[in-house]
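Below is one structure, written out as structure tokens; the observations come after it.
One chain of protein is taken out of this complex; the other chains stay put.
So, chain A:
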Amino acid sequence: MASPARWNHVWVGAETGILKGVNLQKKQATNYTASGALRRDEGVCAMCWGDPLESEILVGCLDRSVKLFSTEKGKFTESRLCPGGEGPFRGLAVQDGSLITCVESGLLKVWHEDSSEAAELQVGPGVCRMRQNPARPQCVGTGGKENALKVWDLQQPQEPIFRAKNVRHDWLNLRVPVWDRDLQFLPGSEKIITCTGHHQVRVYDPSSPQRRPVLEVTYGEHPLTALSLAPGANSVVVGSARGDVAVIDLRQGRLLKCLKGFAGAVRGVQCHPTRPLVASCGLDRFLRLHGLDDKRLQHKVYLKSQLNCLLLTSREAWEDEDPDPAKAEEVKEEEDELWAAMETVRTHPAPKRAADPGAGAVKKQKRARAGP
């Protein structure tokens, strides 16, 4: 039986254009895109919450359409085309009912609700990520390949309010290349953390007089593709193109932990705001949920397409949720609508990745027999 969409904990967008909702309590993954209507050029490239209550999701696709998905109703309600510029979406945000989109060629547009007039902004070519400051929704940050971090205030679109400066030349006196792949705003202060394609994690502080990074940490030898802040705002979780996911401390610039089990590049990482959980998805077609304090893999779900981005709900107390009484009501109210919208219900038993006790016991028995 499919539980209503609003009880899903993780929403994942795939390259084939499918939006998947995963309920970790009931261990079910559901596709919310009709399988007859799939198209590769509708592959999901960016997702964001449509409202603070997390009842709507904005899904940006490769053909430049932004679809609105309602978790209450469990289906796509609106779609709008956002033309202009070239390349896929690199960031989506919502501010006061208007939609902010940024594409790879650097065109950042603010789309108002009904009128088609849009405020435009050029942030420079080769953008890899655009994110909104959750504390100040009118501020957005952008970064990309040879496009250093810039923080823009949408009310003053001519100049960025902060433009980062490249670090000093390296020991051979060569210019250090710039490639900001992902960025996050640190809550409680003005700092911005970026991860680069040259395996560096940098912290910028606009309130300090220096425009160069305040802290720089290198990790690994492969590009870092995704970044997320851990609860407590002292550490960040970064994912790389090789599948190395690590937790890095920002106070000292040290590596704290590595999370294991990934076989492919990590495309999306998100931590829960209060609980020590981190969800990650990547090109190996698995969604994994790790615990941050004990590094243990808690859930691993096989979702048959390559996954591009994810959204983790910030609800608390997942274990106390009991969807059944709500389901009974919903069935009475919106029965036909719900059944029409529901697609391909598959039950994926997500096995706990902690060592299987049966296999462990068998192994122990065998070892005991080898010696007298």
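Throughout what follows, a contact is a pair of C-beta atoms (placed from the backbone, for glycine too) under 8 Å apart; a residue touches a chain by one contact, two chains touch by 3 or more; residues count from 1.
We adopt the following convention: contacts and distances are computed from a predicted model.
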{"item": "Protein name, per the UniProt record, of whichever chain is missing from view (\"ATP synthase subunit gamma\", \"Fe-S cluster assembly domain superfamily\", \"Protein TRANSPORT INHIBITOR RESPONSE 1\" or \"Ribosome production factor 1\")", "value": "\"Ribosome production factor 1\""}
{"item": "Touch with the omitted chain, as defined above, among A:G141, A:P160 or A:G197", "value": "A:G197"}
{"item": "Omitted-chain contact residue, chosen from A:T225, A:Q270 or A:T313", "value": "A:T225"}
{"item": "Hidden partner chain, touching residue among A:P160, A:G243 or A:G268", "value": "A:G243"}
{"item": "For chain A, the residues touching the chain missing from this view", "value": "16, 18, 31, 35, 38, 40, 197, 223, 225, 241-243, 260-261, 263-265, 283-285, 302, 304-306, 344, 348, 359, 371-372"}
